[in-house]
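Right after this comes chain A.
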Amino acid sequence: MDGNFISHLLSASLPPGFPFWGLALLAAFLGALCVVGFVSILALVSVWLERKIAGHIQARLGPMRTGGWHGWSQTLADAIKLLTKEDVILRGADPVLFRLAPALVMGSALAMFAVLPFAPGVQFADIDLGVYFLLAVASLTTIGVIMAGWGSNNKWSLYGAMREAAQATSYEIPLALSLIPPILHFGTFSLLSATEQQSGWGGMQWYIFSDAFWVAIPSFFLFFTAALAENKRAPFDLPESESELVAGFHTEYSGLRFAFFFLEEYAAMFAASAVATAYWLGGWNFPGMTFLSTGSLWLPILGALAFLLKAMFLVCVMIWIRWTLPRLRIDQVMTLGWKYLTPLALGIMVAAAGWEAWRASL
Partner candidate 1 sequence: MTSSAFSRWWRNLSDGVISTARGMRITLRTFLRKPVTVQYPDEKPDLGGRYRGIHYLEQDLCIYCDACAKACPVDCIEMDATRHGKELEWHAFTLDYNRCMLCELCVYPCPKDCIHQGEEYALVTEDREDMVRDLLTWKGLTEEQKQKVAEVEALKAQRAAGGGE
Partner candidate 2 sequence: MTVARDACWGPAQVHALAVREAFEAITASGFLVTLEEPDLPLHAPEGESKDLARRRKQEGDLSVWRGDPYLLLPEASQLVDVCVSIREDLGFSMLYDLAGCDLSADAANLQIVYGFLNLSRKQRLVLLTEVAKDQLHLPSVAKVFPAADWHEREASEMYGLIFDGHPDPRALLLPEDWEGFPLRKDYVFPEEYGGIPWA
């Protein structure tokens, strides 16, 4: 439990006789609360960003009224609206699946945040197989989406769910394969350890700047593309493609349940960007961090800032891509996944393995 700053704080402030299991439970609870709060705020900010970026890309202003400055509280108002809306469950819908699906989707998105290394000492859990955990948890979303599509008892939703099933399972492979080069490079599945290994050169020894940059950069692009598809972002937003399937798997959802799907999308976007940041873009490392002493309080603060900025930049690129490209067709999505990305990922994996083996032999 050494990465968890909450348990550190708790053990310092609680009376000495406090039982260990109580401490663990309390830490877990507080950690979960932090994650939920963080994700909610993050999603609000990302939704606002998406609207503003979309607006300006489209030569318009985006939200300008709510809250004064550039409509900063527009998403807050929307969130309140969604919370107070009537929660409609269709008579023909499967009540269990319909209710369970948003929770599962949201839960899996939140769980991803447990292993993200935000800053030195700020990580809720450092798992040895951190990346495995991430991939496993991320694919739970797919199950939630399929449940939503099936449970809605709507043909459009069902189509969305089936597309999600096909698409997500296909893109898991290039996604996982494109993670192998950095894993080989750092020799670890732990995101924390990978981040720590990139702190050299005054905080600039990021994987894409390392000697293996020629495999790092293509694998980064592959990961990014596969992550777009995995997160149902345009041009791979087939499961909810609004001009074909009305709104796909969440056609029948309203109110809070819809908000969960909405939130999950942005949470998952951030999580994918965070993984890319931790493995390729140096995580919390930033140039100039060597001037700070190891115990300094500025290090976690500035580190977290650097991490958030890098991840949010990638989120913005995702938004930018969404408002530029048309949508692929489902068979083209599959073709792209199996005939283009998977072979490319395999090739890069082999190249990375050869490079790392050659470097190790020196």
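Regarding selection, all candidates are chains of the complex that A comes from, given by their letters.
Observations on the structure shown:
Methods note: contacts are C-beta pairs under 8 Å (C-beta built on N, C-alpha and C of every residue); 3 or more make two chains touch, one makes a residue touch a chain; residues count from 1.
Just so we're clear, the structure is a prediction, and the values are computed from it rather than from any experiment.
Set chain A beside the options 1 or 2, and in this complex the one it touches turns out to be 1.
Residue ranges on chain A touching candidate 1, taken from their complex, read 53, 55-61, 64, 320-321, 323-325, 339-340.
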